[in-house]
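This part shows chain A:
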Amino acid sequence: MREFLVGHYFYWFIFLLMAIGLAGIVLKKNLIKKVIGMSIFQVAIILFFVASSSKWDATVPILDPALGAADTSRYINPLPHCLMLTAIVVGVATSGVAFALIITIWRRYRTLDENELLEKLTHDPD
Partner candidate 1 sequence: MSAPQAVPSLLPLLAVLVSLAAVPLILLSSRRPVLREAWTLAAAAAKFGLVLALLPGALAGRTAAVDLFDVVPGVRLALRADPLGVLFALVASGLWVLTSLYSIGYTRGLKEHKQTRYFAFFAVCLSATVGIAFAANLVTFILFYEILTIATYPLVIHKETAEAVSAGRKYLAFTLSAGVLLIAAAAWSFLLVGDLDFKPGGIFSGLTLAGKTAVPLFLLFLGGVGVKSAIMPLHSWLPTAMVAPTPVSALLHAVAVVKAGVFGLVRVAAFVFGPDLLCRYGLDTILIVLAVTTILAGSLLALRQDNLKRRLAYSTVSHLSYIVLGTALVSGPALVGALLHLAFHATMKITLFFCAGAIYVNLHRENVSELNGTGKVMPWTMAAFALGSLGLCGVPPLNGFLSKWFLGSAAVGTGRPLLAGVLILSGLLNAAYLLPIVQRSFFRRGSGLEGRGEASAWLVAPLVLTAVLSLVLGLFPGTLFRLAGQVAAGLFGS
Partner candidate 2 sequence: MIPTNAPALIPLLYLFTGLLIPLAALRLRRLAYWLALAAAAVASAAALSNIFRVLEAGTLRYRFGGWPPPVGIEYVLDPLSAFLSAVINAVALVVLVHARRTVEADLPERKHVPYFALVMLMMSGFNGIVMTGDFFNLYVFLEICSLALYGLVAVGDRKSPVAAFRYLVLGMIGGCFYLLGVGFLYMSSGSLNMADMKAILAVVGARPEVIVALCFMILGFGIKMALFPLHGWLPDAYTYAPTATSSLIAPIGTKIGAYGLIRVLFFVFGLRFVTHTVPVAQVIAWLGAAGILYGSVMAMAQDELKRMLAFSSVAQVGYIGLGIGLANPLGLLGAVLHVLNHGLMKACLFLVAGNFRLQLGHSRIPALDAGTRRRMPWTSAAFTLAALSMIGLPPTVGFFSKWYLALGTIRNRSWVFLAVILVSSLLNAVYFFRVIERLYLRPAAGNDEGRDAADSVVRGEAAPSLLLPTLVLAASLIIIGLLNAVIVKGLLVRFLPPGLEITLP
């Protein structure tokens, strides 16, 4: 039990972040805060992968002449890191698109509050 809670402390942190992110997306009314929540959520998942690649007493996955290549348990797993590089880029692109949309919405509706937007949308002749 102790191992479950304390040993996996980082994962608990990650899930907390995810919850915060999701809560932000769902509960916050301001569009920018939603994007912030979205970013937090994405970062949490990235951290999840990174955390899963770490090992005790292991070093960065660059060949260390002193350690050699024979025992891979001395290096942390590089694959999730590579995957997450891609995921970070995806996150950046998504945030970029999100902000572009927010700018357009601001220009058209002069509000970034979800409730006000819904009001304006129902009255906006299409």
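Going forward, a residue touches a chain if its C-beta (ideal position, glycine included) is under 8 Å from a C-beta of that chain, and two chains touch if they have at least 3 such contacts; residues count from 1.
Inclusion criterion for the candidates: all candidates are chains of the complex that A comes from, given by their letters.
These numbers come from a predicted model, not from an experiment.
Within this complex, chain A touches only one of the listed candidates (1 or 2), namely 2. The residues of chain A lying in touch with candidate 2 in their complex are 22, 25, 31, 34, 38, 41-42, 45, 48-49, 52, 79-80, 83, 86-87, 90, 93-94, 97-98, 100-102, 104-105, 108-109, 117, 121, 124, 126.
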